[in-house]
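Apart from one protein chain that is not included, each protein chain of the complex appears where it belongs.
On to chain A.
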Amino acid sequence: MSFSNPAEREELTNLLIRTGRSDQQAFAELYQRTSSKLFGVCLRMLRERSEAEEVLQETYITVWRRAASFDAGKASAITWLVTLARNKAIDRLRQHREEQLDDPLRLEETADMRPTPAADAETSQEHQRLQRCLDQLEPPQRAAVREAFFTGATYNELAGRCKVPLGTMKSWIRRSLLQLRNCLEQ
């Protein structure tokens, strides 16, 4: 879910702000509204249901403790929440599994995963803009960026999965990021 509807975004912002004031009801509703999205992200990155559940649990415990530091002027509520979940998932990957997940098949899976037309209509403007900018990258670079984002893999892991030298992977990703920045900040 993209939470692209402005009214819905505002509701989430309010729930997160109320959570920051230790409002348990708001926290419960925030969990109810956002945990499926965050769990999808965690599961995509960690691939293990029980690990994803643990990271989801850690994430919301941190949400409760840190919600007061949320600044609606700097990030949307959903970006703040997803970022927290991704960071926890990446930390987990680095602790336990650095260099473990070399599986070249995974790249094609990710590369093929695009939203269906129906889902496309519901995605946010930000998502559509990002997608247009990603579409301007060469296919292998675009696949590498998506793989990196969705799996939290290090440069080394990505190079292994794509079967390219480490230096090549670094330059693919860095060039892609610069190109994305230029495109997104136009």
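In this section, contacts are C-beta pairs under 8 Å (C-beta built on N, C-alpha and C of every residue); 3 or more make two chains touch, one makes a residue touch a chain; residues count from 1.
Operating definition for what follows: contacts and distances are computed from a predicted model.
Chosen from "ATPases involved in chromosome partitioning", "Ribose transport system ATP-binding protein", "Anti-sigma K factor RskA C-terminal domain-containing protein" or "Putative nucleotidyltransferase-like protein", the protein name that UniProt gives for the omitted chain reads "Anti-sigma K factor RskA C-terminal domain-containing protein". When the missing chain is restored to the complex, the residue among A:V82, A:L137 or A:C162 that touches it is A:V82.
Residues touching the missing chain, restricted to chain A, are 1-2, 24-25, 27-29, 31-33, 35-37, 39-41, 43-44, 47-50, 53, 56-57, 60-61, 64, 74-76, 78-79, 82-83, 86, 90-91, 94-95, 98, 113-115, 119, 123-124, 126-127, 129-130, 145-146, 148-156, 158, 173-174, 177-178, 180-181, 184 (touch as defined at the top).
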